[in-house]
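The other protein chains are all here in position, but one chain of the complex has been omitted.
Take a look at chain A:
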Amino acid sequence: MTARPIPTISVQPDDFDAAAESRKLTNGRKDVGALVSFVGLCRDEAGALAALELEHYPGMAEAEMQRIAEIAMDRFSLLGLTAIHRFGRIEAGAQIVLVLAAAPHRQAAFDGANFVMDFLKTSAPFWKKAHGKDGHSGAWVEAKDADDSARDRWLTE
């Protein structure tokens, strides 16, 4: 029995390369049958939004992502997991978050990535502030009940 692979977690201001991260996860191994990649991007809200400003709780954000990733590794028997979340100003159209889940089969990879995103949205300490195209520094994005519901379905299954 080999030790469970360690998930890769990063909280960073810089952009990421999803393809390069995918290769890192699968290079040199033949047991991965499925790799699910999720990239969250900054929508422009029909042209109204110029950028999002991502604030985070340094230290806790990494710790919480690590905790979520480790639960996902165990629950879905993943072969690898990468989660990258950016902070700072993110222009419309730019990437915010990356989740990669590797597994022998597709269902575990899909579920693993989905689980990580559902918990990341609701329990990792990140907040979004909207900056409008009109130069107006807008409101903080409000948490959605739908995100809580998405997370909670994992608790009852």
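The definition used in the following text is that a residue touches a chain if its C-beta (ideal position, glycine included) is under 8 Å from a C-beta of that chain, and two chains touch if they have at least 3 such contacts; residues count from 1.
We adopt the following convention: contacts and distances are computed from a predicted model.
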item: Chain excluded from display, named as in UniProt, from "Molybdopterin converting factor subunit 1", "Amidohydrolase", "Multiple sugar transport system permease protein" or "dihydrouracil dehydrogenase (NAD(+))"; value: "Molybdopterin converting factor subunit 1"
item: Contact with the hidden chain (one of A:57, A:110 or A:154); value: A:57
item: Chain A, residues in touch with the chain not shown (by the definition above); value: 40, 54-57, 59-61, 63-64, 85, 96-97, 117, 120-129, 140-143
